[in-house]
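What you see is the complex with one protein chain gone and the rest in place.
As written, the chain order gives the labels A and B, with residue 1 at the start of each chain.
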Amino acid sequence: MVRHAFPSLTFGRYTSSMSTIWQSLELLIVKGLPTTILLTLGLLGTGVLLGFPIAFAQVYGYRPLRWLCRGYEQLFRGIPALVLILILHSGLARSFNILLPAFTSALIALGLRSSAYQSQIFRGAIQSVSQGQMMAARALGMSKIRAIRYIILPQAFRLSIPPWTNEYSSVLKDTSLASAIGVLELTKQGTLIFTRIQFVMGVKYILVILILVAFVYLVLTYIGNAALGFLENQLRIPGFEMKGKVER
Amino acid sequence: MNESQSTVTNDVILKVEDLHKSYGDNHVLRGVSLQMQRGETKVIIGPSGTGKSTLLRCINQLSVPDQGRVWLGDKEITSHHENINSIRAEIGFVFQSFNLFTHLNALANVRIGPMKVKGMKKKAATTLAMEELERVGLSDKADAYPAELSGGQQQRVSIARALAMFPQLMLFDEPTSALDPELIGEVLEVMVSLANDGMTMLVVSHEMGFARSVSDEIIFMESGGILEQGPAEDFFTSPKEQRTREFLSKITELYGD
Partner (left out) sequence: MKRALLAVFFIGLLAVSGLAQTYNVASDTTWPPFEWADAEGNLLGFDLDVMRCIAALQGFEINIITYDWDIIFDDVGIGRADIGASGATITEDRELKVDFSAPYWTSDQAILIRADSGLNIVTALSLGYTVGAQVETTGAGFIQELIDAGVSVIIREYTLYPLAVLDLINGNIHAVIQDEPASEASATAEEELIIAGVIKTNENFGFFVAEGDPNGLLPLINDGVTQIKASGVFDNLVRAYMGTDLTKVEVAWKASIGLLEAGDVEAFAQALADGAN
């Protein structure tokens, strides 16, 4: 049961506009938003879990491994997100009789795709840490692994935050593709609302609903960016610049 | 008995035998050999590109030589049996471009070696690090990050970082070449005091003043090989080789005396 801030006034189809709009916003947030947030966080998490090892392998691995990773990355970046979702959801079902719930299909498909993009973010970050850092670490007697862990990765992590913020913004919008396979996320919830609104208030009010949906996405993007910006600030190294060294 | 055998009784910290290194077609090191006793300071001079830096890097295997052998004390570095990480822990390396760890402040830079390589506890490592920073005159900058320090300060921190490992030997790869002239002095001061304290130092440098005042021997390298070497005074006053004379006159032109 959704409790309403304003009492709903119903006079046949002349429902009070504001309260209907308000109701719609509440419905969007209560029913659509949690799924969108869960999907976004889930797929980003999958992306990190898969993307980081791939980036690592691409930078430090043997050639055949690097070649494999490159292939993985090309594959999942090259296929449109929607196609990937459909392959996982319908393709697997038809060909191998594997029936995944819609949410899971979307999560895995978008997660795989994000992992390909994220692996590039991490790879770029690791590679932008200057060679001199590794040399100095090894010269002290650190093993390669320790050097990576204590010297390279902490710096690479900070360098990945800005591009990762972009990934978040982009992925948040991709979650709306999950509506194609019936996941009841924000966009789908919006369509349920506006198909009703057309009879309750007239078809022109569809635009209002669409604007509400867009508004919620905007707010989510803003919150995410703000949170990541905060993290970036907390981790800021005084005077640190992209290339890692300032020659004086 | 020949000369080399009688010197065995002294403390030979470093022995380099017939090192060769090529980068592609470029034969950079062509059979370089040298020795260092405990407490000696030797300075390598010579034109650019003659393999001076390469020599240093081949000693602690930052570059792997194609041919030749290197010993630290009685351990053969070039042998596959030795653990290169533990060998490197005993050799301090100071880079031309400092290479301080940018995400760590000065104190953390100095103590990370003892903590993560030697397994020292944080408290003890911190005390040690502060001592070394004190030694190079930067104990008041312990909280500063590399990007907040001047070039001279960064290089001094990097020396402290190397010293914190209590190395048997220190290698300096053009330590002042990337510094503004007014900052060179503070670094050379530290190096002089190290030499006077008895550290075994092999330095690649253009700083003739330093070379003259503190080194036991000057080594002149050209075209991948050692052309001439000898005690500092003799070297500067009466160089043997023609090329040495030419180089020295050019240097005094550029750098003064």
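Rule of thumb we're sticking to: a contact is a pair of C-beta atoms (placed from the backbone, for glycine too) under 8 Å apart; a residue touches a chain by one contact, two chains touch by 3 or more.
The model shown is predicted, which means the values in this text are computed figures rather than measured ones.
Listed by label, the shown chains that the missing chain touches in the whole complex are A. Looking at A:Leu88, A:Ile126, A:Leu159 or A:Ile181, the residue that reaches the missing chain in the full complex is A:Ile181.
Although one chain is not displayed, its contacts with subunit A can still be listed: residues 1-2, 8, 10, 12-13, 15, 20, 23-24, 27, 31, 89-90, 93-94, 97, 99, 179-182, 184, 188, 191-196, 198-200, 202-204, 206-207.
Please note the rule applied: only the chains that are shown with their structure count from here on.
Averaged C-alpha coordinates put the centre of subunit A at 49 Å from the centre of subunit B. On the side of subunit A, the complex with subunit B involves touching residues 132-133, 135-143, 146, 150-151, 154-155, 158, 237-241, 244-248. The part of subunit B that touches subunit A in the complex is made up of residues 60, 62, 85-93, 95, 97-103, 112-113, 116-117, 144-148, 150-151, 154, 158, 161-162, 165, 178-180, 183.
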